[in-house]
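Here the complex is missing one protein chain, while the rest keep their positions.
Moving on, here comes chain A:
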Amino acid sequence: MSRLFMFEKPLGMRDTLPELYEKKYRVRTRMAETFKLWGYQFMETPTLEYYETVGAASAIHDAQLFKLLDKEGHTLVLRPEMTTPIARVAASKLLEEDLPIRLAYCANVFRSQQREGGRPAEFEQIGIECMNEDTVVADGEVIALLISSLKKAGLGQFQISVGHAGFAQELFVQILGTNGRATALRKFLYEKNYVGYREHVNALNLSSIDKQRMLKLLQLRGGEEVMDAAADMIEQGKGKQAISELTQLWSVIKDYGVEDHVKFDFSIVSHMSYYSGILYEVYAGNVGFPIGNGGRYHLLEKFGKKASATGFAVRLDMLLEALGSVPYETDTHCIFFSQERRREAFQLAQKLREQGKKTVLQNITGVRNLDAFTKRFIDTTYLIGGRSNE
């Protein structure tokens, strides 16, 4: 390995400089305040977890986990997402009373990058989990809160595409007969390979009606109207249940009055294999990757609690990109002082700070390039030379 230069960081690691920090802070605060207004409580979990527990339960690919060893030789992972750690805490502590709980988090997660740059290996996720509440109304609440918080963060144009993990799988099982065959076909959807999907379907020994049903799945995208088309495609059982859940969801979302931001898409198959029901992704027009995703999952069962939960996570870095560049304006004052008027300067600074104004105190002899330095402040006060006539 070549010698590292002193400025280098590990692949995918990024610094947050003050200007970006300030923007991030504002967006994070607005999202967090919205979560709190809806009664969600923030919590934290450790950065390190056991590979055997959280690492294995998490849906993030093994190759993307940062692993290390503790003194006893246990493999540890840097948490790759927050849902699994929170499920661990909830299942072992918070759900003892068997009541619905509403939790929120904001934390850095870690996913190692094998490939090129352009993707951070550490990024901040802000999200919520509504646990032990099995009704579709809870899924609707979570989506409505997602929309409300994104709006509060200042995002105007965005779309949430909602699908159902049970629909495609059930359709495939009904037509193909076995789970194994269904999973093989589902893989094409997961890999977004529609050409391969169509070739596979056309090569199967099926009636043309069944083939048409399978091919039509790829076109089930849009508003309320696709629900009827979907309902025609599936005969009974879990698939019908998926439709009924989505229909209920739509009416909950309409009651919240936020249906403008929601569309259906039956072809969404998440890489997050723990999603078991309603699932969705959030898109903003000017960012090439989803800025967030969510859904209903049964992850709690892996930690010994029979309950389901629903939640979402938004990537703060993607959200900031979607918000675009807002010009950064300083709102900080500066008082330059000389030694003889130091006490006066301190008193003035205290007064300004009590008024809530950000104030920097700067010894005038400590700055070499005064012109460049003053540009960083909204205004400046000079308390230098002889005493004033107060």
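In this text, a residue touches a chain if its C-beta (ideal position, glycine included) is under 8 Å from a C-beta of that chain, and two chains touch if they have at least 3 such contacts; residues count from 1.
Operating definition for what follows: contacts and distances are computed from a predicted model.
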Revision key, fill the gap. Expected UniProt protein name for the omitted chain (select from "GerAB/ArcD/ProY family transporter", "Cell division protein FtsX", "Chemotaxis protein CheA" or "ATP phosphoribosyltransferase") would be "ATP phosphoribosyltransferase"
Review point. Out of A:74, A:192 or A:353, which is the one that touches the chain we can't see?
Key: A:192
Study note, to complete from the structure: Only one of A:159, A:183, A:338 or A:362 touches the unshown chain, namely A:159
Revision key, fill the gap. Of A:287, A:300 or A:345, the residue that touches the missing chain is A:287
**Study point:** Interface with the unshown chain - residue positions in chain A
**Key:** 118, 159, 161, 192-196, 199, 221-222, 263, 265, 281, 283-290
